[in-house]
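Could you have a look at this structure, given as structure tokens, before my questions?
Yeah, one chain of the complex is gone here, protein chain that is, but the others are all in their spots.
The block that comes next holds chain A.
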Amino acid sequence: MKANCWHGKRDVRIEQVPDPAILNPGDAIIKVSSTAICGSDLHLYNGVVPSMEQGDILGHEFMGEVVETGSAVRKLKVGDRVVVPFPIACGRCFFCEQQLYSVCENSNPNAYMAEKMWGHSGAGIFGYSHLTGGYAGGQAEYVRVPFADVGPIKVPDELKDEQVLFLSDILPTGYMAAEACAITPGQVVAVWGCGPVGQFAIQSAFLLGAERVIAIDHYPERLRMARELSGAETLHFDAVDVPDALREMTGGRGPDACIDAVGMEAHGSGVSYIYDRLKQTMKLESDRPTALREALMACRNGGVVSVPGAYGGFSDKIPFGSIMNRSLTIKTGQTHVQRYMQPLLERIQRGELDPGAIISHHLTLDEAPHGYEIFQKKQEQCIKVVLHPGP
């Protein structure tokens, strides 16, 4: 089959690889109909996530048709059309029982590696480095899905791929980020980053009762989408001083909740940005927490800072004194996608959400390297790329 493989910094290639096989009784094989490039794939693309190896198949947002099932699979049948969540969860461990699927104890065969890096291991993730299991990803014609009875959700035929594909990651991620803010009616939420997760966080914040959402970015097309599609007020961070603007827009108090939908490769300006950029390049710091620092400092006293943005290891100069002295709450985590799929599917069916509207590019799987390039460089007004492996 064809698959999009990682070969180093800014080097992905479509290669012929063997077809996946059932390795465990709970596995299923999915024939991929649509798969997306996620913002966090760009961290792999840019070579800042440790433990990637040449030849790794990328992709953790995908959906398709079940073509084979292992002997222990009960709920899925060949022919089912499913969306697959990006964290792999066993459904039986202590954490899965509490719906904390992305910290499943059993799905990461390389847990010993993750323990060295993070103290304890989280769940395995498709196509996302060997720290998270080294699972082959879904930017391919076929993919093996472990614990197939736990993760994948069947989707009705009348919904198109692009309406449901993002149930695999970015839609629940944006939703969980907004949910973590514990929004009460009338509140103001600020969102750093107007990429796909930022857009869904904005929409979810409104769905959950926010009165105003202020969105921050520096790409005009993203800011426009935040305004026109998601209904946010916007701030262009190259044009205005963001902390100052947020103070002014909130009567000096600060937003009630702040969402960092940017993660470890933030863009920014000023001395601290240059400092991070240098340290990250020299591998003295794994993450570039420019947006996170700003969100922490801008949030109102006693507010919530929610972090759906992807971070890999260690961040410098986190203002912990500000967090402690001002009673901030930090909420973060890889998304417990399995928990949100059904309720969000129902919202889509009811027409409350239209996830497909953020797609800027439909490409074939063969065009994946081009997709990565334009997404990375934000060329062609790229916001979200969906790849179609099929004919």
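The definition used in the following text is that a residue touches a chain if its C-beta (ideal position, glycine included) is under 8 Å from a C-beta of that chain, and two chains touch if they have at least 3 such contacts; residues count from 1.
Keep in mind that, in the parts below, contacts and distances are computed from a predicted model.
**Q** Missing chain's UniProt protein name, "Tryptophan synthase alpha chain", "SRPBCC family protein", "Cytochrome ubiquinol oxidase subunit I" or "Sugar ABC transporter permease"?
**A** Missing chain, UniProt protein name: "SRPBCC family protein".
**Q** For the chain left off this view, which of A:H7, A:R253, A:K331 or A:H388 is in contact with it?
**A** Answering carefully, the residue with contact to the hidden chain is A:H7.
**Q** Hey, which of A:F94, A:W118 or A:F320 is the one touching the hidden chain?
**A** A:F94
**Q** Have a look at A:E15, A:E65 or A:E233 and name the one touching the chain we're not showing.
**A** A:E15
**Q** Which residue among A:S33, A:N46, A:N110 or A:T250 touches the omitted chain?
**A** Selected residue, touching the omitted chain: A:N110.
**Q** Which positions on chain A touch the chain that was left off?
**A** 1, 3, 5-7, 13, 15, 17-21, 23-26, 53-57, 71-72, 90-94, 97, 105-113, 124, 130, 133-136, 140, 144, 146-147
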